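Missing here is one protein chain; the remaining ones are kept as they sit in the complex.
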Amino acid sequence: MASVSIASVNKSFGSHPVIKDVSVEIADGEFVILVGPSGCGKSTLLRIIAGLETINSGTLAIGDRRVNDVEPKDRDIAMVFQNYALYPHMTVAANMAFSLVQRGVAKAEVERHVHEAAAILEIEPLLSRYPKQLSGGQRQRVAMGRAIVRNPKVFLFDEPLSNLDAKLRVQMRGEIKALHHRLATTMIYVTHDQIEAMTMADRIVVLRDGKVEQIGSPLDLYDHPVNLFVAGFLGSNGMAFFRGNYRDGQFVSSDGLKLPFATRGDLEGRDVVCGVRPDDFILTDDGVDATVDVLEPTGSETQMLARWGSQKFTSLFRGRLTAPPGSSVRLGIAPGRAHVFDAESGLRLDGQPPCHA
Amino acid sequence: MAQDHPLPSISPDVRRSWWTPARRDHFIGYLFILPQITGLVVFVLVPLALMAWYSLNEWNVLAGTFSFVGLGNYEKLATDPALPGVLWASACFSVGLVLFNLSLALLLAVLLNQKLAGTVVFRTIFFSPVVVSLVAWAIVWRFLLQQDGGINAVLRMLSIDGPNWLRGPNTAMVSVIVVQVVKNVGLNMVLFLAALQNVPQELYEAARVDGASRWTQFFRITVPLISPTVLLTSIITVAGSLQVFAQIAVLTEGGPGTSTTVLVYYLYQQAFQFHFFGYGASLAMLLLLIVGALTYLQWSLRKAWVYDND
Partner (left out) sequence: MIKSRSRLALALYALMAVLCIPFLFPTWWMITSSFKPVSEIFAFPPTLLPRQFVTDAYGRVFELQPFARQYFNSLYIAVAVTTGTLAFSSLAGYAFARIRFPGANLLFMLVLTGLLIPSEVTIVPLFQMFLDVGAVNTHWPLILVPMLGAPSALQTFIMRQFFSGLPHELEDAARIDGLGRFAIYHRIALPLAKPALAAVGIFTFLYSWNLYLEPIVFLSSPDKFTLPQALTQFVDAYGGPMWNIQLAAASLTAIPVLVVFVIAQKQFIEGLAYTGLKG
């Protein structure tokens, strides 16, 4: 087991920079998820940690060892790939044993490790099969088994669940988390799926255009996004955003409507974007009339698409609601739950320092 | 260089920074391609350069003469009374071969692509001449095409008096083309068949829903979707048709007259039977020019008639 330290790392492909001065400290035994839209550099960063890509500047350390120039095989890491990367011409057992055999581990020892890992993942009956005879979920397990067998200091996962169907993905999510709990090894996990990031990570690193936007625990990021990008990226229903400015301490939308946001004397005259998560809207007589566009009941909760002036948003309520399209409901915002960002820079404007835990 | 200051700069670290994993990988890459590239330089580039040089010289191997004549061989090329006939024969052979080969290959592939039992047997039969030794194949056909050979014997049983196939100028050319097509059509057939099987079935279902007839389906769906394969096979077939030698040598020896003397056969005669190496080299330059021009032409025309989903 080991910590991973990424310090001021830069990487470019030709003249095109893909990782820009990224620094992340990952503690021993931590489960860290790198998340961001496609092309943000998250997979490249993972491949840099694996040693599959070299870096142009900066320092990469695993444990106390600087590994900038160390070959992948000597970094004591294991990687689970998006398409599993199982060797098609080898059985499951041979796939799992391959790296140990490569390192010259004794045969009996190899077999013991393979069977242990197979037992953990419940794939013992599959050991003599070939990858093409397995289902997607089974291949996924074998790929994890191959990583476990190495008993690495760090596990690296590159979008390992993206090829599974939704139900299997939820199940594997739980299993990977349980595996982390059981092995207590450092895990670094790349995904573009913010739900995976929210549900599995100890800490999340949000990346955009090769730069770190924010690092923090899932709920930190959810509650205190440092900028509009992070605010919009995390959370299963997109955050509702309202453009406007503060007049006399009151938020006035670009349509000229006074919206029920908390008064902020310090932001007088400033162009801002106010954000509200869908479940932070409340039905209250003190609220402002919103026009209902669509009501989507799912049984336990009701999603409402509505408008304040020309600005559309999604809100979510527990239980059931009845409001015909075109009717009005009075909506407010739960106290302390609104997010205010600078319209120009996109940075959070709540006086709190951004979370860099 | 002053020796009293030991140079600290050549530390192991510095050397390692030159011999990086990336450089090592490049080195391995060069090692991997070394045999092939060496071979191409020695057996393609050097001969091409030598050939260009020979073509500027009068070189009679028998007489042992070798003298620089500048463009003399090319002037000879331009005035060689036999050459127009040779080029005409080459053109007839290539055009006939390509058209007949591609259309027969497509017909056979379409037939095999019908879901009928036993098509594997037919596929094996149509492909089998590909694996028969070329000269053996030509010998058998020469045997069959004689005045009193098997084909005329069959015709005689039908009371038809067959010609002496390989001795008449027109029948000789037709015979040579047919023999060559039957020998090699299996290759193109297999490529077409694979392409046909790659056309998604639902396109035909959609077309049927849209009310397209079988002909319309074939010309509006099948042909466009297999056109990349048609291009590939036509390039291979055109290039191959210009290289035909053994069949001509065995079947007709270029005759009667020069009616089946194609360019490669003429080159062989000039260089290795009459020992005009210099003139042979200039003929080779001409062949190279023709192959290059035809390949370029087909490649640049591909936009016009090949469906490409990239």
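Order of writing sets the chain letters: A and B. Residues in each chain are counted from 1.
Following the convention adopted for this analysis, a contact is a pair of C-beta atoms (placed from the backbone, for glycine too) under 8 Å apart; a residue touches a chain by one contact, two chains touch by 3 or more.
As the structure is a computational prediction, the values presented were derived from the model and not from experiment.
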Neighbouring shown chains of the undisplayed chain, as defined at the top: A, B
Touch criterion as defined above, residue of B:84, B:150 or B:200 at the omitted chain: B:150
Of A:32, A:45, A:60 or A:78, the residue in touch with the unshown chain: A:78
Residue ranges of chain A at the interface with the undisplayed chain: 47, 50-52, 71-73, 77-79, 81-85, 87-89, 98-99, 102-103, 146
Residue ranges of chain B at the interface with the undisplayed chain: 25-26, 28-30, 32-33, 35-48, 50-51, 54, 108, 111, 114, 116, 120, 122-137, 139-144, 148-150, 153-154, 156-157, 178, 182, 187, 190-191, 193-195, 198, 229, 232, 239, 242-243, 245-246, 249-250, 264, 267-268, 271-272, 277, 280-281, 284, 287-288, 291-292, 295
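FYI, only the chains that are shown with their structure count from here on.
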Inter-chain centre distance, chain A versus chain B - centres from mean C-alpha coordinates, in Å: 56
In the complex, chain B residues that touch chain A: 16, 20-22
Residues of chain A defined as touching chain B within the complex: 54, 69, 71
